[in-house]
Structure formats: structure tokens, C-alpha cells
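Note that this complex is displayed minus one protein chain, with the remaining chains in position.
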Amino acid sequence: MLEPLLKIVDLFCERDERILFEQLSFDVQAGQLVQVVGPNGSGKTTLLRILSGLSSSYEGELFWKGDPMADVREEFAASMLYFGHQPGVKGALTPEENLRWYAAIHPSIDERDLHQALNKVGLAGYEDVPCHSLSAGQNRRVSLARLYMTHAPLWILDEPFTAIDKRGVAEKEALLAQHVEQGGSVILTTHHDLSHSGPVTRLNLEEYMGT
Amino acid sequence: MLEPLLKIVDLFCERDERILFEQLSFDVQAGQLVQVVGPNGSGKTTLLRILSGLSSSYEGELFWKGDPMADVREEFAASMLYFGHQPGVKGALTPEENLRWYAAIHPSIDERDLHQALNKVGLAGYEDVPCHSLSAGQNRRVSLARLYMTHAPLWILDEPFTAIDKRGVAEKEALLAQHVEQGGSVILTTHHDLSHSGPVTRLNLEEYMGT
Amino acid sequence: MTSMHTNTSDESLWRLFSAVLKRDLLLSFRKKSDLVNPLIFFLMVATLFPLGVSPQPAVLSEIAPGIVWVAALLATLLSLDSLFRSDYEDGTLEQVILSPQPLMVVCFSKVVGHWMTTGLPLTLMSPLIGMMLFLPAQGMLGLMSSLLVGTFTLSLIGAIGAGLTVGLKRGGVLISLVVLPLYIPVLIFGTGVVEAAAMGVPYDGFLAIMGAMLALGCVLAPVAISAAVKISVSG
Amino acid sequence: MTSMHTNTSDESLWRLFSAVLKRDLLLSFRKKSDLVNPLIFFLMVATLFPLGVSPQPAVLSEIAPGIVWVAALLATLLSLDSLFRSDYEDGTLEQVILSPQPLMVVCFSKVVGHWMTTGLPLTLMSPLIGMMLFLPAQGMLGLMSSLLVGTFTLSLIGAIGAGLTVGLKRGGVLISLVVLPLYIPVLIFGTGVVEAAAMGVPYDGFLAIMGAMLALGCVLAPVAISAAVKISVSG
Amino acid sequence: MQFSTFSEFINMGGHGLYVWLAYGIALAIITANILMPILARKALINNLVRRARREKHQASRQESQKL
């Protein structure tokens, strides 16, 4: 294999006197799907926020395609798509307007795929309903529609399947499998079993737990 | 069987010009576990909010132990425990203080079971950590601890397993099974498969979908 | 498992009242800033006027009663926005409404807690501001007594607005619109008391009227507040 | 799949700027109340003074410049609290920070949007309030021009406070503490302009100083705002 | 020496109240500024000592359990 897409070296993170993980090193290759697992409070969200660049309260080093993260922050940002606990959907805007806005702020998201994406997540017919009158799951689907529109090679997803119904989950899993097959990478946490996503590398945070 | 605990007759609900469900009639008996199923946006949350008394935008009739709901609102409130999308946990208070407060406002919740309940949900050792520095799953566990402290016969739970890890889900399912066995009733929505909860009655909202 | 009836005896109501009050005070004391910030805001707003209007003692002492009262009114108003908001956002308000306990008592208790953490300290601090605005020394007692009675009325009225706007995303300014017109009688009588006191005229008549407004508020406001909260939550 | 570089050419920055601005304006126009509320607040605060202070034209016209400015300042301040808050709460702010686009441009664009929906309408409405407070007619132009320049400076400075407090549960009063001291120069020069104009004295010197403050703000504030937002979000 | 008698010194030519009040308040605030860090430091060290002792205790207990 070539240079790993993302390389994590000796990561250490502590919160409120408790070491969440230490000596955490792993590589994410192109074409790999990494599932971060661990019980509640083991630090999955914390790890994902560190990897995406949202949090800087850690020690250790991150490399993007071989370069230290600090030097290539912008390039990394352009090639990464993050999906957090909050769906990032404005209630007063319609699904369509929400996605257009995402296309404007993120160069890897292509506005032309918008209608197709809404179709794929099962929101055809809801294009012009303001999001605050959608259900919990529908709101998350709006945000997930970005996955159908992006060219970013790395996806970081924090519990993307929360509140999504069975069929929706199966579809999303297929999408992940396809993305990985095309050479993209995914890092995700979920309490679901991944059954339709092809080979999965598991990263168990309990193994790196502090003493 | 005797008088059903909760009787729903010809319920109709419409939102934004779209009929969510109509002619919905069903009974909840003591000792029954009802799972409301349906895809995202089919109206599960809406139904649960109507049943619990949080929402009154519906047509149809509800009976509690044979009496029309409006007449026995207070008795119903005392015998029902609701768990919604929001965990209802104050970030600035510790898990213990949060639960004490619940005991103060709800007569069916017994303060003496507090420590045992925290133990059961795996939060022993976090009694005096403010909840804002707990993870998403831990926060929901605080709220779920109420289930271990209550004597209320009817539980209404809206996606109680969101963000809870595998082992936690199994334990909660066992708790539901035990509650049902002791003659309590549960109405819940969840996108998980219930596998450890004994017999489950399913209410599929798609069958009552409006035309 | 038997159904449980609520015990609405006086004693149980009192227990509920004190549990809610204790929790709200605990929340305030845990975040000290919640206690101090309205005070500093009060002080700062009062300072804006000498800067904006005129620093001359003659001018200031004339407008001092109005300024202190307007500043107190605004400080109360702003701190009110958060009275129900955090409870709403994290889902506790939903739980309170669903509980069999009388919502009115819970609401009244929250208002008392709010007053104890804003109105009362505001009253205690008012002489300082009175001094900075050259309010005559004989006016101080009138200032404090009118604020003591008045701020509680303000909290009661404001809580109605807070309850009505709690379900809205950007309540911030809306609550002012709802509440300010209702505040005007309090403002008029409050400044009336202070002006009378500053001139050395007896002011117990005005103060009695303020007391009457407070009594009326204590009776009627809790009903309105709990109705407002219920509407907002079960929208 | 190739990595994508950001195109930070002027044109793409302009596109980003206008996309953000358009969205914020759209959000305001969809909730009409957001547009109207600061205006009504402005009006109401200005009406409190005749009630609280004194209804006499002589007194009012003397304190009018100060009152209009203080009311405008408070209206801006209160509406600022929500500048980043809803974006923070629903997770959009997180996404903006993670995007490769320059945060400074996004922040500046949001401030412009805020000014267009509060400062500008406030300026347009100010003659009405000036009239109600018996401000001499020759002072109106000074009032409007000082507000036009000054409210934008207020929005810029206030946005720093909004960015710093956005992560906190009860930002409400804190933002006032942080921002009010920084507002004082604007208040002083703003009222200076109005008073000079009302007396018929030339005021372009003061206005030039306000312009200079605005220019300084435009250069420095976006840096501080984006730093503040980043700190708040990434804890 | 500007004052010939002690009471003159206290009286400060009629301004005694002001002068002594000012010096008194300043003294109080300055002492508070010295005392508060000392107290905070004491409390912190006590805390840390207690924690260190507790950890040592726990460690030894775990040792003995293993044996």
C-alpha cells in the first residue's frame, strides 16, 4: 500500500482528569471503512472531533497524505466531510435551501446532484417544506443527503444512523460500501451492526483506555 | 381480559395538510408491550405525544381505565412515565441531583432507589460529575435511570435506545420485559429490533396512513 | 401496582414549592455569573446615560428616578428570557407539564427564585447607582422600597411573556414586546414613588398602589404563566 | 477522486460572501418578526423615558440625543445575541468552521446581514422617535447619519461578543457585559454628532471620527470575530 | 512629623474620616489580595495531599487483592 490517507500517531486525550485514550496509533488507507467502537462515554465522539479538526485538546500527531496536519489544514478541509451529533439543518429553510447552502460553503459538494440526492434519501416531495416541520429522522436525512452530493474522499460520520428507519439504514450502508469501493475512506461510529457495508476495520477504544 | 389500561378510539391526526393517521383504534392492556413502527416521518412521535397528553391537535377519543381521558388527567399523569426525544437532563446538575428533582415532581418515582438505579445504568462513579461533561449516551442513561425508580404502570418511550451502546440496550430490554411481566405496560418507538423483550405487539402506522 | 393519586394537601404543595425553588437557586449559585451579571448590566446601563445625555449633576439628578427604574426594568427583562428556556430546551419543562403536580405552583416557585436572584440584589445595589446619578439622599429609601415591591411584580408579569415565547427559537426581543407594555404601570408608579421621596413629599399612597398591583399579580399571574407554558410546550 | 484546493480568488470570495448574506437575509425575511422586533423594542425603550422621566418638551429635547442613541444601542445589543446562536445550536456553525472557506469572510457577511436587518431599519425609523422626543428638526440629519455609521460599528463590535458567548447556555446577559464597555466611544461620538446638529453647529469632524472607527472595525473585527467563533466551537 | 498630638493625627484637620476610610478600605482590599491566594493554595494542597493518599491507598489495596 501507498501512503495512508490519514495517519494517527500516538494520540493522547484526557478529559476531566480521566484519560480517554493514549498511545492510539492507526492508519486510514484509501478504500478503508473504519468503525470506531466502544461503550458510551469511551471517547468516540471526542476522537472524531479531533480527527476532523474541531477539537484541539489532544497530544500526538496527525498526518494527511504524509504531511503534518497543521501544514495542510485547508486541503484536508476540502477533502473531508463531517457529520456530527447535530444534523446541521436550519429549521426555517427547506431541504433544498439547506443543501444549496452546503454546496456554497463546501467546494466538494456539487449543487447539480441536489434533486437526485433528495430523491435518494426519500425526501422527494418535501423539497419546499421548512425543515422544522419534518420529523427527527427526516431532518437527519436532509443532512445525510450531502453524502450523495460530495466528491470528498474522506467521510467522518458520528452516529449517522440515529433516528433513521431500517430501510434508510440499509440504503446508507450501501452508499458507504460504494464509496469505499471507489477508493474513498470512511471513519464512523454507530451502535448498529454494519451488515451491508463490505469489509469493516474496527477500532476498539477500550483497548487504548487510560489506566 | 379486563378493562384495557389505555383505549384509543378512532384517532385522527393531520399536520400541514397531510393526514398522518386516521381511524386508528387500539387497546393497551396491562402486561402488554406495544411497539409503534413506521418509517421516518410516519407520525410515531406525534402519536406518542398525543397519548401522553403533550399534544392536543387530534380528533378521536382516549380512555384511561375506561374513563374518558379529560376526566382523569391527573390520575393518568401520576401513573404514566414519558421519555421523549430530549433526555430532560440539566447539564449543570449532577446525575444524582437530576434524579432527585424528578423524584420531587413525580410521585411515582422513589428517591430511595436512586443509587441502585444509577448503578444499574452504569453511572456509578459519575454521581457528582455535572451532566454537561458526560457523553451523549451517558446523558440519556441518566434519564433512563428513572425507569428503575418508578412505580408507574404505563411507560411511553420515544426512541429510548438512541445513542445507547449494545450492552445498555440489552439491559434496558430486559427491564422492559420485567416491567411487562409484573403487569405494567409499555408503548415505545424504536428503530432497533427488540430481541430480549418477550412478546411484542406491533402497531404499524403505515396501515393507518391517510390517503 | 396501584394507581397513585396526587396529594394536593398544603404540605405536599409546600414541599414541591421548596424543591423547585431549591433547584433553581442551586442552578444559579452553581453558575455565579448568573447572579452577578444582571447586577453589572444594571450598573452599565445606568452609566450609559451620563455618557449619552449629560454629565451635569443638575440634569442627572432630575432624570435619575426614571433612569434607575428603566435600567432595573431592562435588567429584569433580559434575565427573564432564560427563565424557562433552558428547561424547555433540555426537555425538563415537558416533564414538569406531564407530572401530576400543579404546574401553577412550579411556575410561582420559579418566579420567586428568579426574583431572589435578580430583583432582590438589584434593590440592594440601587443606592450606589442613585448616588452616581446624584439622587438626593432622602430619595434613597423611596428608591429601595419601590424597587423591592416593583421588581417582584416585574418578575411575575415578565414570566408570562417568558412562558409565551419559550417555544420560539429567537425569543430574545419578542419577549420585550410582549412584556414592556404591561410594565408601564409599574414604571410610572415606581418613578412616582422615587420622585416624591426625592422631593421629600410622602409617598406611601403610591407605594400602596404598587403593593396592590403586586397582590393582584401574585393571584393572577401564576394562572397565566402556567397556561402560557402549557401552550408553548404542547403547541 | 482528487483532493480539492480552495480557490481563494476574489471572485470566489465574493460568491461565498453573497451566498452567506443571501441566506441570512432569507432567514430574516422568512421570520418577519426578526425584522420588526428590534424596531419595536427601539420604539418602546424610547417611549419608556417620557413615562419614567418627565413628559415636558424642554426636558425631553435636552435628553433626546442620548436616549435615542442608548435605545438604538440596546436594540442592537439584544438582537446580536442570536447572531451565531441558532447556527451553533443546530450544528451549522460547526460545518462552516470545518469548510475550507475563510471563516473571516463568512463572519463579515453575517455582520453585514445583521446590520441590514437591524441597524439600517433603525436608522430609517429614528426621525420618528426624534420627533416624539422633541428633537429639533435640524438635528434629524445628524441623527440619521450618525446612526447609519454608528450602528454598523456596533454590529461589528457586538459580533465579537456574540462569537465569544455563543457556546454558553445562558449567554443573554453576559454578552452585554462584554460588549457594553466597548460601545462607549460610539455612544459618545454618536450623541456628540446629534447634539452638535441640534444646536446647528457643524458636526462633520465627529462624523469623520465615527467613520474612522468604522474603518478600523471593518479591518480588525472580522479577525477577532472569527477567532472568537473558532474558540467557542472547538472548545 | 506633621502632627503634634495623637488626637490631631486621628482628626487630620477635620478630614480624618475620609483619610482613614480610604486607607482602611485600601488596606482591606490589599490584604484580601494577599490572603486569598494563600488560602486557595492551602485548600489546593490539602486537596492534592488527600487525593495522593487515597490513590496510594487504592493502589496498595489492589496489590493485596492480587496477592
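Some points to look at:
Letters A, B, C, D and E name the chains as they come in the text, with residue numbers starting at 1 for each one.
The definition used in the following text is that a residue touches a chain if its C-beta (ideal position, glycine included) is under 8 Å from a C-beta of that chain, and two chains touch if they have at least 3 such contacts.
Assume contacts and distances are computed from a predicted model.
This complex has a chain not shown, and the name its UniProt record holds, of "Amino acid/amide ABC transporter membrane protein 2, HAAT family", "Hydrogenase maturation protein HypC", "Heme exporter protein C" or "Phosphate transport system permease protein", is "Heme exporter protein C". Although one chain is not drawn, the whole complex shows that of C:M131, C:V201, C:A215 or C:I231 it is C:M131 that touches it.
Screening D:L39, D:L164 or D:A198 against the full complex identifies D:L164 as the residue touching the chain left out.
Panel shows subunit D; residues 157, 160, 164-165, 167-168, 174, 177-178, 180-182, 184-185, 188-189, 192, 195, 213, 220, 224, 227-228, 231-232, 235 of it touch the chain omitted from the view. Panel shows subunit E; residues 1-3, 9, 12-16, 18-19, 21-23, 25-26, 29-30, 32-34, 37-38, 40-41, 44-46, 48-49, 52 of it touch the chain omitted from the view.
The chain not shown here touches subunit C at positions 31-33, 36-37, 40, 44, 47, 50-51, 54-57, 60, 131-132, 134.
As a working rule, only the chains that are shown with their structure count from here on.
Greatest Cα centroid separation from subunit A: this falls to E. Centre to centre, using the average C-alpha position, subunit B and subunit D are separated by 45 Å.
Per-chain CA centroids place subunit C at a distance of 37 Å from subunit E. Residues of subunit C found to touch two or more other chains are 31, 86, 169. The set of subunit E residues that touch two or more partner chains is empty.
Residues of subunit B touching subunit A in their complex: 15-16, 38-45, 85, 122, 129, 133-138, 141, 159, 162-169, 191.
Across the interface of their complex, subunit B is touched by residues 1, 3-7, 15-16, 19-20, 23, 26-27, 30-31, 86, 89-92, 94-101, 106, 233-235 of subunit C. Considering their complex, residues 49, 52-56, 65, 74-75, 77-80, 82, 84-93, 97, 101-102, 104-108, 130, 151-153, 182-184 of subunit B touch subunit C.
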